[in-house]
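Handing you this structure, nothing more for now.
Showing subunit A:
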Amino acid sequence: MKIVLQNLTKAFPSRNKKSNEEVIAVNNFNFEIPDGKLIGLLGPSGCGKSTTLYMISGLQKPTSGRIFFGDDDVTELSTENRGIGLVFQNYALYPHMTVKQNIMFPLQNLKGEDKLTKEQMLERAYQAAKLVQIEQLLDRKPSELSGGQQQRVAIARALVKMPRVLLLDEPLSNLDARLRLQTREEIRRIQQETKITTVFVTHDQEEAMSISDMIVVMKAGIVQQIGKPQDVYDDPANLFVAKFLGTPPINVFDGQVKDGKLYIGSDEVLEFSGVADQAVTVGIRPEGFVLSENGALKCKPVNVEVMGRDVSVVATHDASQNPFVRSIIDADNKVDTGSEYVRYNIKPHKIFIFNKETEERIYFEVK
Partner candidate 1 sequence: MKKLISMLLVLMMVLSCASALADLTTDGYDGSAVTITFYHIINKDNQLEVLNNAIAEFNKEYPNITVNAENAGSYNDILKRISEEINGGNQPNITFCYADHVAEYNKAGAVQTLDELINNPVVGLSDEQKADFVEGYYNEGMSFGDGLMYTLPFYKSTEVLYYDATFFAANGLTVPTTWDEVEEVCAKIKEIDPKSIPLGYDSEGNWFITMTEQYGSDYTSATEPHYLFDNDTNKAFVKKFNEWYQKGYVTTAGLYGAYTSGLFTSTDETRCYMCIGSSAGATYQRPKKGDDGNYPFEVGIATIPQVDPANRKVISQGPSVCIFKKSNPQEVLASWLFVKYLTTNTDFQANFGMQSGYMPAIKSVLNNADFQAYLAKADGGDNIAMLSMKVGMDQTDAYYTSPVFEGSSVARNQVTALMTKCLGLTENVDAEIDAAFQDAIDECEYAN
Partner candidate 2 sequence: MSQKSIDIMHARDLRKTTLKQNIFKVLGLGGVYLFLFIMALIVLFPFYWMLISSVKSLTEYRAQVPTLWPRIIMLGNYVEAFTAANLGRLFLNTLYVGLVSTLLSLFITIITTFAFARLEFKGKNLLFGALLATMMIPGELFTITNYITVSDFGWINTYTVLIVPFLVSVFYIYLLRQNFMQIPSELYLAAKVDGTSDWKYLWKVMVPLALPTLISITILKMMGSWNSYIWPRLVANDEAHRLVTNGLRNAFTDTSGDVNYPVQMAAVALVSAPLFLVFVFLRKYIMAGVSRSGIKG
């Protein structure tokens, strides 16, 4: 069941009475979520990702634009009739019901030809519990479960009525680090098994990139870029997307293009064609640095952080917009921090140029 969002917009009247202009939470969102895919809505808090999710669920009414499930226009359809499953950030499990009752509750509401007998309901609930591996907790009350367990009950409840679409609102934010990794794998596994079109919202870019088939990066209600995680990482549409993805974050420099050459400060780092002379902003992925004696880029080393398989060299550079330049290089080449400079060459596909004002990406071909 694919989901189509057609120039979806949502504006809230601003909270303080005095100024009457509106706050645009989501601005002209166009996207077609392919059937059976796991989509990550990604962006800093307040960028409209949750609002979008709730508009898909029907709990929020869009100010304008349409939403289609398959080729049904569900914009006017209320949540009850959209056949969606939603997992809330803090689970919203009914405190007075046991886990089993919580999971079975949606089934009891099925009407008409979907009506199930008691046994069928029990069977379906048990299946859902097995799917999320909490079949041994069925008779417990939510207050007796850990965060992770409650999370899984919420997912089971969302899945049990076999919704057309599964929506998750920051599912991992309330979990501790170790549980977060384990649960995100679970979500991926469950989604693969059930093949349900799933949209989940997160502000953690690593989480989004690790399990999504496609990610949507948003900022202040406006979609920055949509694509496969790797593509968006390797081919950011603008500086914001570049900066937002990747840990450690991308290094940003003030650069200058003069007749086919890119200078960072005084260092000439790249030759390419098809770019007019102009001041630019340059982004270099940490893994884009190659250590070499006469490398183009000269930085003053500060220290080296050992991370096991690779090493992260922390240095400074006058043209850098961030306090430090952080590179990740293979652990077995030695770096002595004592020397005055550390010099790098830059892998061409790991360096991006952005227009100074618009911060839009400038493409080039390396000679």
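Here is how the candidates were picked: all candidates are chains of the complex that A comes from, given by their letters.
Keep this in mind: a residue touches a chain if its C-beta (ideal position, glycine included) is under 8 Å from a C-beta of that chain, and two chains touch if they have at least 3 such contacts; residues count from 1.
Being a predicted model, the structure only gives us computed values, none of them experimental.
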Touching candidate - 1 or 2 - for subunit A as found in this complex: 2
Touching residues on subunit A, where the partner in the complex is candidate 2: 1, 36, 69-70, 72-74, 76-78, 80-81, 83, 114, 127, 162, 164, 194-196
